[in-house]
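Every protein chain of the complex appears in place save one, which is left out.
The block that comes next holds subunit A.
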Amino acid sequence: MREEPAVDIVGLVKRYGPKTAVDGLDLSVGRGTVTAVLGPNGAGKTTTVETCEGYRRPDAGTVRIFGLDPVANAPVLRPRVGVMLQSGGVYSGARAEEMLRHTATLHAHPVDVDLLIERLGLASCGRTAYRRLSGGQQQRLALAMAVVGRPELVFLDEPTAGLDPQARRATWDLIRDLRDDGVTVMLTTHYMDEAEQLADDVAIIDGGKVIARGSPEQLCRGGAENTLRFIGRPALDLASLLKALPADSTAAELTPGSYRVTGKVNPQMLATVTSWCAQNGVMPDRISVERHTLEDVFLELTGKELRA
């Protein structure tokens, strides 16, 4: 029999009064993978994750965690699932290390607390009360609390929001280690580079629905084409270049001496262009490759205008 996915969401609908936060969302997360849920503010990311965590009951559709109902089977699931909320979750007077040690005590086989403190750079603030921690320190403590119980699955709601670059790296490294050790990770994020760096699978959601799904590479390959630009002698014979390139490529001289080539930009294409330049005795100046990023895909799909 096939193993149940870690998370299986089918046709999830969740309303708050007249507002529909999640509107028929389908998503399944394979075991041992990192899945990033991307979306603009108000897209339904947190509502979706909190339904998986058992905080809310679906108005329609089903959510299954390891094949179990997150509300009805909560006592069984709680030790197996680690949760990092978007904010809060700690007594304002509790010290960072004290709270992490306490959370570890609630689990049968916790991770070594000292190791986690060191990995997440919490040693210098271990004796500091939670309310006096910086936002980044609070985030890292919440992450440590989510993983300290050696869960099979962790939900991380915007784990790197407001972190400085070093702390962000430390968080990324930790998430990669989680995956390497077989932990399933479902995280929400606003950061495209985070999804590109970490995720095996990306789900872009907007208006309470999944509007695109795939690996970062698949999503980037989708959408618009990639571009290569260079500067050379004006009025080069582009017809001979086009003959050497794959059929769906284009080449144009935008302004005298400034060239743009579009198509599937890969090492082969770059080699074709540079060798064509060599044949024509042209030094391609300022040659640059503009690859489609996840950010482009995201903006294309969700629109560029600011939302309320």
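Please note the rule applied: a residue touches a chain if its C-beta (ideal position, glycine included) is under 8 Å from a C-beta of that chain, and two chains touch if they have at least 3 such contacts; residues count from 1.
Note that in this section contacts and distances are computed from a predicted model.
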Omitted chain, identified by the protein name its UniProt record gives, among "NADH-quinone oxidoreductase subunit H", "Glutathione import ATP-binding protein GsiA", "Serine/threonine protein kinase" or "ABC transporter permease": "ABC transporter permease"
Among A:151, A:216, A:232 or A:284, the residue in touch with the chain that has been omitted: A:151
Residue of A:15, A:102 or A:260 touching the missing chain in the full complex: A:102
Among A:73, A:87, A:258 or A:293, the residue in touch with the chain that has been omitted: A:87
In subunit A, positions touching the absent partner: 53-55, 75, 78-81, 83, 85, 87-94, 98, 102-103, 105-109, 111-112, 115, 145, 147, 149-152, 173, 176-178, 180-183
